[in-house]
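With one protein chain withheld, the remaining protein chains of the complex are depicted in position.
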Amino acid sequence: MAEQYSSFSRGGTGWLLQRITAAFLIVVLAFHFFQLHFVNHAADVTFAGTQARMENVGYFLTMVLFLIAGAFHGLNGVYNALVNQGLEGTQKKVVLAVLSLAGIALIAQGIWVAVAMAGWT
Amino acid sequence: MSQSYNRGLIEDFGRWKEFSAGMWAWIFHKFTGWMLIGYLFTHIAVLSTAIGAAAGDPAAIQQETDVYTTTIQGLESLFIIRVLEVGLLAVAVFHILNGLRLLMVDLGIGLSAQDKSFYASLVLTGIITIASVPTFMDGVTI
Partner (left out) sequence: MSTQQEQPQEPESQEAPEDPEMRGTESPQQERLKEKEQGLAQEEAVDESDLEGETVHLKVFRYDPEVEGKQEPRFDDFYVPFEKGMTVLDAVMYARDEFDSSLTFRHSCRQAVCGSDAFFVNGKQQLGCKTQISELKQPVRIEPLPHQEVVKDLVVDMDHFYDQMHAVEPYFQQEELPDGDLEEQRQSRENREKVKMSTRCIWCAACMSSCNIAAGDNEYLGPAAINKAYRFAMDEREDEEIKEHRLRIVEQEHGVWRCQTQFSCTEVCPKDIPLTEHIQELKREAVKKNLKFW
C-alpha cells in the first residue's frame, strides 16, 4: 500500500475535475450539436458564417473552454481506462506524458484555429 | 499447495451474455468515450483549414471558394460522412445520457434504479438518433 499522503491526492482531484468537466460538456456539447446541425446545417457552413459566430467574444470563449474541457475529459478518461487495465511504473509515466503532450498540442492548435476563425490574426 | 492455477480473466467477452446492466453501461461508456476523443482530434484537424482560409484571399471567402468552406461543404456532400455524423450523434447522445446517469450515481441519487436508467439512456439515444436522421440526411443522396 502506498504510504505517501498529500493533502490533496491526485486521484481525487482528477476524479472531481472529470465530473466538473462532464457537467460542463453535457450542456455545451448539446448546444454545439443543436447549433451546427439544427439551427445551422453543417452542410451550409461557410467561413463567413463561422467568423460571424466566432467574432462574438462570449461564443469564442465558450468554444475555447469547450475544447479545453473536452480535451481534458477525453484524455483523462483514456488515461484512467489504461490505468484501470493495470498500467504501472514507467509505462504509466510515458502514457501520461504522451497524453499530456497530445492534449496541449490539441488545445494549442484548437485555439489557433479559433483565433483564425474569429479573424483576429 | 505446491502450485495453483491462474484462470486469468474469466469474465472476458466470451461470457458477454452474463454481463449485467452496469457492466454494459461501463463498456459502452468507455467505447463511446474513445470514439469521441478520437473524433475531437479529427474535428480540430478538419477545422484547421480555417487557418489557411483566414490567411488566404478575402475575396475567396466572399465567394465561398476558400479552403475552409470548400473542405467542409465537400465533406458534407458525401453520403458516408452524413451516415458517420448520425453515428457520432448516437455516440455523443449515449455518452451524455449515460454520463448524466453516472453523475447521479456519483451524487448517490437513485442507485437502486441504476440498471433502469441505463436502459432508459439506451432507448432515449435510439429515439433521439432516429428523430434526427431527416435533419442530418437533408440534401444528400448516395
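Per-chain numbering from 1; labels A and B assigned in written order.
Here is the rule we go by: a residue touches a chain if its C-beta (ideal position, glycine included) is under 8 Å from a C-beta of that chain, and two chains touch if they have at least 3 such contacts.
Everything quoted here is computed from the prediction, not taken from an experiment.
Undergrad: Which is it among B:20, B:62 or B:135 that touches the chain not included here?
TA: B:20
Undergrad: Which listed residue (B:60, B:105, B:122 or B:137) would be found touching the missing chain in the intact complex?
TA: The one listed residue touching the chain not shown is B:105.
Undergrad: Since one chain has been left out of the picture, which residues of chain B touch it in the full complex?
TA: With respect to the unshown chain, the touching residues of chain B are 1-7, 9-11, 15, 17-18, 20-23, 25-26, 102, 105-108, 111, 114-115.
Undergrad: Which residue numbers on chain A touch the omitted chain?
TA: 1-2, 5, 7-16, 83-86
We take it that only the chains that are shown with their structure count from here on.
Undergrad: Measuring from the mean C-alpha position of chain A to the mean C-alpha position of chain B, what distance in angstrom results?
TA: Whole-Å distance between the two chain centres: 15.
Undergrad: Sort out for me which residues of chain A touch chain B in the complex.
TA: Listed in rising order, the residues of chain A that touch chain B are 19, 22-23, 25-26, 29-30, 33, 37-38, 41-48, 50-51, 67, 70-71, 74-75, 77-78, 81, 102, 106, 109-110, 112-113, 116-117, 119, 121.
Undergrad: Under the stated contact criterion, what part of chain B meets chain A in this complex?
TA: Per the stated touch rule, the residues are 30, 33-34, 36-37, 40-41, 44, 47-48, 50-51, 53-55, 61-62, 64, 66, 68-69, 72-73, 76-77, 85, 89, 92, 96, 99-100, 102-103, 106, 132, 135-136, 138-140.
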